[in-house]
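If you scroll down you'll find the structure; I have some questions about it.
The complex appears here without one of its protein chains, the remainder shown in place.
To keep things simple, chains are lettered A, B and C as they appear, and every chain counts its residues starting from 1.
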Amino acid sequence: MSQVLLLGPAHEAAGVRRAEIEGDTLAEVMAAAVTRFGPRFAEILAISRLWVNGEDAPADQAVGPSDEIAVVPPVSGG
Amino acid sequence: MSQVLLLGPAHEAAGVRRAEIEGDTLAEVMAAAVTRFGPRFAEILAISRLWVNGEDAPADQAVGPSDEIAVVPPVSGG
Amino acid sequence: MTVDQSLDWVAVSAERLNPDELADWVMRPDCGAIVTFFGTTRTTSTLEHEIIELEYDTDIDLAESRIRRVIAAARERWPQVRAIAIHHRVGTVAVREPAVVVAVSSPHRGEAFAAAQFCIDAVKRTVPMWKREVWQNGSAWSQEAQDILDVGDLEPS
Partner (left out) sequence: MTVDQSLDWVAVSAERLNPDELADWVMRPDCGAIVTFFGTTRTTSTLEHEIIELEYDTDIDLAESRIRRVIAAARERWPQVRAIAIHHRVGTVAVREPAVVVAVSSPHRGEAFAAAQFCIDAVKRTVPMWKREVWQNGSAWSQEAQDILDVGDLEPS
């Protein structure tokens, strides 16, 4: 169970900004997120970076309740 | 007889900002200016650029009453 | 919005940006150069609509922490730089209003220009921020989006 922060287009596709999602690794959490949020979210996820506690993280990284995962689509600030 | 504009340190050394000085060429006008304004002015003149009507000009350039000569010491603006 | 009594001032907020305030804030007695950048919204767009306003979306804590990393990277590259202020708006921003402001002071102008340009380039590439273009009857995410980078991955300049 991890905290997931859904940003920008990922927020829009998921319909929520934050969620608690099951899984022991980043890949498991994201698989559960796709099941929960559907194909539009999956499309955004495919082009997004994943951060754990603000840092790039590999798919097999172990995650737990104290970790915050961020789904970071391509940015367009400024 | 030309109009001579004395700028910055050249103004200070000459004691005047503008003068009418005799001479048929730039070199002649400047020789007369050194005679009139003295050695401190000569020192400044040695490190200055000379413009005729806003453009760099060679020493032998002919000048007349409608020309404005500027004595332009090294700059330090901004 | 938080004012550090230090040399950095970072804010990501819905408040209207005041570029003058940032330029005043970065001024220091030993600094001969202040460079500012204001990013405003152009009325033209890649879409075929006249844009009325923009909406910027982010997580404020995450965005502010990433801007602080940009500033740290700028200070590493240009140690002579003194004060750096970077503010970014979130929420609704009218066209022609600045969405982002960078101000940098330094004893000499070369590093002030270089650091200001690095900061805005790095903000655009490394800070989580999403722009939505809003027109009369609709809206869409900006087409300009790029993969987010880490400030350490930017080209050395």
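Observations on the structure shown:
Note that a contact is a pair of C-beta atoms (placed from the backbone, for glycine too) under 8 Å apart; a residue touches a chain by one contact, two chains touch by 3 or more.
Not measured: the values here are computed from a predicted model.
Taking the complete complex into account, the chain left out of view touches B, C.
When the whole complex is considered, the residue among C:H49, C:R69 or C:R109 that touches the unshown chain is C:R109.
Set against the missing chain, the residues C:T40, C:S65, C:T92 or C:S139 yield one that touches it, C:T40.
Taking the complete complex into account, residues 5, 7-9, 11-12, 47, 49, 54, 56, 70, 72-78 of subunit B touch the chain not shown. Touching the omitted chain from subunit C are residues 19-20, 23, 27, 29-44, 95-96, 98, 107, 109, 112-113, 116-117, 120.
Just so it is clear, only the chains that are shown with their structure count from here on.
Ranking all chains by how far their C-alpha centres lie from the centre of subunit C, first place goes to B. Inter-chain centre distance (subunit A to subunit C, centres taken as mean C-alpha positions): 25 Å. Separating the CA-averaged centres of subunit B and subunit C is a span of 49 Å.
Within subunit C, not a single residue touches two or more of the remaining chains.
The residues of subunit A never reach two or more other chains; the list is empty.
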